[in-house]
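Partial complex: the chains shown occupy the same locations as in the complete assembly.
Labels run A, B and C following the written order; every chain starts at residue 1.
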């Protein structure tokens, strides 16, 4: 049977998908064990035991500031910032993406600006951001939003812009004005793409969150990572990064499921 | 009666390829114009011109004596050759949309009784095209012929002044096709629509139309096949009202006048 | 060694990492001015002087064994490589900060006004130590302020933001921040002279196997600092070149040098290394570090052993990972290199 047609069963998919990840874990363990046998206090590739101790410590120590347990306090703070930043970015992507994609005058006006913002690395202009927004939560949330929104806006705009022209004309013959075309034709068809765009933005969003928390912060997963990076405490960094990856993968899976559930027409077999 | 639609010396060219040349056409209000012609002659292009989807490279198009704006409104309805419906709306949603647009310019949706009324009207139309059983399917779950009927229902529910049909019955079996003939003839008469229909079925063209237009190339240069475009080679006005298609036994009740 | 593979065998190629700081600019200048080449030729070695833009990353790279030596502060030498089990030798005691680190407040002229404020600083760094010492001297404790970790690259921009009213930083950032309207320096390392030391450290095993490396480094260092401190045109040109390498104007760089106590004379450096004050300083530093939890898993501040010239040790003598070695400076002092 051709590979293009070789559909695996659910169980086989799990096995196949797990294998490379397991392999990486095993390679890591072997390398870590080798380094530890050479230098028992090696910090760069900690053994599971070491990570376990370090994490147990963070899971049981209360944070001096909030009184909550450090690990959960970090998680909560980061998720809040991420949620707000991604939420704002999504909102912008939807509104501007639809307007830019559907309305030529808006496209002409805003598209160069969005492209410009998209290609300006926001971390290069952090000082300006600080002056404008201070050093508090706002600047972190805004950094995430500015970091991921332009790509999302451009993605949605391109998707809306490539809707078949027949659909727009059909809507016009049905008496739709520009607003109705946006609300009833472009918006619903942009939604699955928006969810896909959020999924693709998750990775960059975490990058910007961590960068923001590295710059100035007193709590958060990125704060902790950058604090202990000073001491090359990979026994904290690796579990934290794994935890971030797990959270992000859960969000990814949830978004994919939401898309299939909410927009069945976009996932059915085409005929 | 002055012409509703008139094309004057209209040309359509793509690069150095001439598709339509020197097309002159006057369509009177209430006419049922059938257009026939070989594949690739430019029939669909002509409909796109009337829709405002494309602009002619040369010549002018007048609607009600005014130059045609390069955009389309609810005065024109269309069934495209590749029956395109909205993939994200159910069958019912696709048809109700046309009723919601004028009624809810800001909300873009109807609610409550207004919605139920619109849905009832849409359902009646869908029953007329034989999709009464499939109200809640998405287009991707339907057969080709069902999608085509949906596109027809979607266009007809608006009762547009000018109805543009591009091979609307091509994917339908003879039984349903006869039903559709009956339906369209009835609506055409009851609402005095103007219909422009492209078809490959000569019998259909003559049975339904009050006038048959044949598009084809007048000249053909085998060494430069693109140099000559198609134009109206025959234009046959048929006398008298068109013979309505025989009412088939299984024909649904006419939909008319629910609004 | 902490780098995993112990480079105990003899080798001829070495890399020394540096990052931008007034007291470390002689290293890249020595490279540029051909002084490194001179000593390389003398001892038949190759020494690569590698710039790492990010200070912490330069230490990490050294700890991981990617660099044979690195420039750093005494506290970081203790808490990062040494606490991480990497046996490290301080070959050169270059200078101490004599005002290069400072505590800044906005809208107040006195340290006591810091009480209750949020202080932006690089947590767990010498800035943190300086703040702790400042609070101690003013009769306060760490609980009297709230610290916000701020990256050293961003602290200038952060301090320009109106909602930041207290910060601890080092040069060159410090001088820029101090120039901002309304900012006052209320405490500096000049108030605790000799406690913040800037070192060049080398992996102990590498040094043992290649003593020539220590000699060459000492030679390079003293050639360069003596040249730069000359008050003639050559000295001025050297300082101007260093300023350029640091991305600063010559005047700025000169003013930073003023707050850096450079041990230009190897004899002075040897004396400082042998002085009991160094033991006192290191005791303070390690107690502070231990209190901040920087000795991973250790139950007492004695867990990390520190050796001083003359066989003195501090902490666990069987587990010495930080050694102050005056032998190469002495050789330089005696003109034997």
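Note that in this section a residue touches a chain if its C-beta (ideal position, glycine included) is under 8 Å from a C-beta of that chain, and two chains touch if they have at least 3 such contacts.
The shown structure was predicted, so the numbers you read here are calculated from the model rather than taken from an experiment.
Undergrad: Each kind of chain is drawn once; how many of each are in the full complex?
TA: A x2, B x2, C x1
Simple rule for what comes next: only the chains that are shown with their structure count from here on.
Undergrad: I'd like the Å distance between the centres of subunit A and subunit B, where a centre is the mean of that chain's Cα atoms.
TA: The separation of the two C-alpha centroids amounts to 47 Å.
Undergrad: Roughly how far is subunit B from subunit C, going centre to centre by Cα mean, in whole Å?
TA: Whole-Å distance between the two chain centres: 82.
Undergrad: Approximately how many whole Å separate the CA-defined centres of subunit A and subunit C?
TA: 38
Undergrad: Would you pick out the residues of subunit A that each touch at least 2 other chains?
TA: none
Undergrad: Counting only residues that touch at least two other chains, what does the list for subunit B look like?
TA: none
Undergrad: Touching subunit A in the complex: which residues of subunit C?
TA: Contacts found on subunit C: 1-6, 56, 60, 63-64, 79-80, 83-85, 120, 123-125, 146-151, 154, 156-158, 160-164, 294, 296-297.
Undergrad: Report the residues of subunit A in contact with subunit C in the complex, numbered from low to high.
TA: 34-35, 38-44, 53, 65, 126-127, 130-131, 134-136, 214-218, 223, 226-227, 229-233
Undergrad: Within the complex, which stretch of subunit A touches subunit B?
TA: Listed in rising order, the residues are 164-167, 169-177, 179-180, 183-185, 188-189, 263-266, 268-271.
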